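Only a single protein chain was left out; the remaining protein chains are all shown in position.
Here is chain A:
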């Protein structure tokens, strides 16, 4: 049913790590000094060494030199004493400041990685494989805002994965549109009216052949971490084995024990019952009187 159910987390990590160094390569803000000694060392791909310096050479002077040159030229003409100080200060500031984003991201991509559970947040929710496809629980989420309902469905699906529950959905159910038309002012001005609406968005999540206790735990977890502005409604089905009749026969004694206090309430009140037989009542004066009527 789902093509990406059997996806492993290790493959996911590789996929995330790949784009980060590429971005660091392509960014023009990368600090490349005029000496070309450092450029091959920074370049992570050694195969492209003949191409990389040629590309980097025209790009590299643009961010660094224009800042330095306008500062240097006026100072050099005005006073010889301040001129040599200014460029050194600029260099010191650039070196001592925090590393560039590209470098930081590159180090982040190569040297370290996020924990697997955190990585998974950036990716589509994982799902368990359906074995029999027997529906166990239908959860309907309702909200007036798309963001809230989308976020919470995602949360619910992820929670179901960690509880080992196969999920189908989210199914976007038809929206419920309610509209009201109201006169803007007194009844005299009925011609000028205003329309208001309320659109309820719905999502259906179906749990298939899950353990009933796990389903209850899942629902309790969702109720505990209920999101603002999102309503929940769950239909839970329980399935029994084919020989349910035998089990019911076995549980008759228990049921009778439970029902005993209720069953004792049934029957005629003792103080209300007539002393004689039914014929005494039929032949009584009151009954005969009523007959005449």
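Heads up, the rule we're going with is that a contact is a pair of C-beta atoms (placed from the backbone, for glycine too) under 8 Å apart; a residue touches a chain by one contact, two chains touch by 3 or more; residues count from 1.
Just so we're on the same page, contacts and distances are computed from a predicted model.
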Among "Ribosomal protein S14", "ATP citrate synthase", "DNA-directed RNA polymerases I and III subunit RPAC2" or "DNA replication complex GINS protein PSF2", UniProt-listed name of the chain not shown: "Ribosomal protein S14"
Per the touch definition above, residue among A:129, A:184 or A:223 touching the missing chain: A:184
Full-complex contact with the absent chain, from A:121, A:171 or A:199: A:199
Touching residues on chain A - with respect to the absent chain: 144-145, 178-180, 182-184, 194-200, 229, 290, 293
